[in-house]
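All protein chains of the complex are present and in place, except for one that has been dropped.
Let's turn to chain A:
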Amino acid sequence: MGINKTAMDGTLESSDIQITVSKGTDGVQISLESDVKKRFGDDIIATIKEVVKKFGLDNVNIKAVDQGALDCVIRARTITAIQRAMDNSEQPAWEAL
């Protein structure tokens, strides 16, 4: 499954993460910008991947700009961005949460 439009959630403020989800053609592509990329980059990407998997997305591009967000924030921002991109923020896919 893929998505057809771009959507974003989150901010660039401290302890937050800005997630931009857009249409992909080459699997799940995640780019990450973070001050703590060296230490926590793999963990952040793993968290995002887990959410993407729950939504069953095969082709999607995700741009993540992290300002030191906690795991739960990363998950929440990713979920909202994906739901916006899938046009179902009104009817959340609860089973994916």
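Here, a contact is a pair of C-beta atoms (placed from the backbone, for glycine too) under 8 Å apart; a residue touches a chain by one contact, two chains touch by 3 or more; residues count from 1.
Here, contacts and distances are computed from a predicted model.
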| item | value |
| --- | --- |
| Record-based protein name (UniProt) of the chain missing from this complex, from "Helicase-like protein", "[Citrate [pro-3S]-lyase] ligase", "Sugar ABC transporter permease" or "L-asparaginase" | "[Citrate [pro-3S]-lyase] ligase" |
| Residue in contact with the excluded chain [from A:Glu13, A:Asp42 or A:Asp87] | A:Glu13 |
| Residues in chain A touching the chain absent from view | 6-8, 11-14, 18, 20, 22-23, 33, 35, 61, 63, 65, 67 |
